[in-house]
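One structure, as structure tokens, below. Some questions next.
With one protein chain removed, the remaining protein chains of the complex are shown where they sit.
And now, subunit A:
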Amino acid sequence: MLRSLRCAALLGSLFLSASALAVDIDQASYGYPLTNPFEATIATTPPDLRPKLPTDDEINQSDYTLNMRPEREFSLPDNFWAVKKLTYRIAKQDRAAPLIFLIAGTGARYDSSLNEYLKKLYYQAGYHVVQLSSPTSFDFIASASRFATPGISQEDAEDMYRVMQAVRAQNASLPVTDFYLTGYSLGALDAAFVSKLDETRRSFNFKKVLLLNPPVNLYTSITNLDKLVQTEVKGINNTTTFYELVLNKLTRYFQQKGYIDLNDALLYDFQQSKQHLTNEQMAMLIGTSFRFSAADIAFTSDLINRRGLIIPPKYPITEGTSLTPFLKRALQCDFDCYLTEQVIPMWRARSDGGSLLQLVDQVSLYALKDYLHASPKIAVMHNADDVILGPGDLGFLRKTFGDRLTVYPLGGHCGNLNYRVNADAMLEFFRG
């Protein structure tokens, strides 16, 4: 009690100078059950605490493709035929309605589970919904990215903006009243840059923009994520690798349960069981998933730009060619390696040199500080225990956004987005 009072006093004194205070949700009244940030990130909200959503059958939706970079038809090898055009998904209301764009997070496609969730949430509330892949997603890099080297937020936003304009053109007859924009994780950072771009290009005049768990300093975020695979995991030895460890636990879990049942509650139940993973194991799992994204990005970018770092530029690839040797090489490359080997050299060549610090400044939310501070239409929702943040990042958000920032005490990285309380707040923001 004393402690929280002290904290409150400290916070109060710290931010009295700012014009408005961020909305801090109190942990006791918040009611989110997962206090462990890693557990929240992996398992997300237990199913009965999620909002009631329509099923896919009840949504009028379809997938469309855009031919954004026609030259890739010829420059990409044959076995990438599926990503030569960019696919997106649109859910249409049967009347005039506001349209909301959803941008997926790091390496995620338009139909990532979080994007699907957000689609259902907003569709139910009466929006047309357009789901877009992240600029770091394999399909987006291959089919819509001009430089095919994602990471420079400004350039990614330009690519994204073109895609949005093409989406609008392809659905020109759709009656749209207003445009809204949201994104989660890296998609939120993209959304901020897209919104800035829209201030000058004016194709959409976004009425409101919501950033969900954005990275503040992109370099901090990728460093944190790279670091997650460096945890000391108990139970790994010469005969058991990390995957085997997790799979053995999963096997024992199903054996104890008596049957295999894959459902929404699986991860939550698993963490409640005797076989649950420790913090270090969960961190390793999250880190692993991001390392695979990093490998995909590094490989795809190298392949399209013919840099020859992972795959020799003229290596013949047909549909039967094994890519396993290149996966093995790409797996050695984490985000930091991708940044230093591919992003920085390209950025230097295009912008007359510059240091890593300058790059970090340009691609993080810092670059938009004044814009974000002065734009009442943009709001942020973040968690106090998000693994992609570093010390001082929340302070930056508090200063920049004032009362347009909501800080939830729990949820890890995006784990509470499908919690009922968050869902209500996310709808309320666009409604108001």
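Note that in this section contacts are C-beta pairs under 8 Å (C-beta built on N, C-alpha and C of every residue); 3 or more make two chains touch, one makes a residue touch a chain; residues count from 1.
What we mean here is this: contacts and distances are computed from a predicted model.
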| item | value |
| --- | --- |
| Protein name, per the UniProt record, of whichever chain is missing from view ("Phospholipid-binding lipoprotein MlaA", "Membrane protein", "ArsA/GET3 Anion-transporting ATPase-like domain-containing protein" or "Branched-chain amino acid ABC transporter permease") | "Phospholipid-binding lipoprotein MlaA" |
| Candidates A:Gln154, A:Asn205, A:Asn279 or A:Ser351 - the one touching the absent chain | A:Asn279 |
| Full-complex contact with the absent chain, from A:Asp48, A:Glu71, A:Asp94 or A:Glu232 | A:Glu232 |
| Residue among A:Leu53, A:Leu66, A:Leu323 or A:Ile344 that touches the chain left out of view | A:Leu323 |
| Interface with the undisplayed chain - residues on subunit A | 7, 10-11, 14, 24, 36-38, 57, 79-83, 107-109, 111, 133, 137-139, 224, 227-234, 236, 241-244, 247, 250-251, 254-255, 258-261, 278-280, 283-284, 287-288, 291-292, 295-296, 299-300, 303, 319-324, 327-328, 330-332, 384-387, 389, 391-395, 398, 407, 409, 412 |
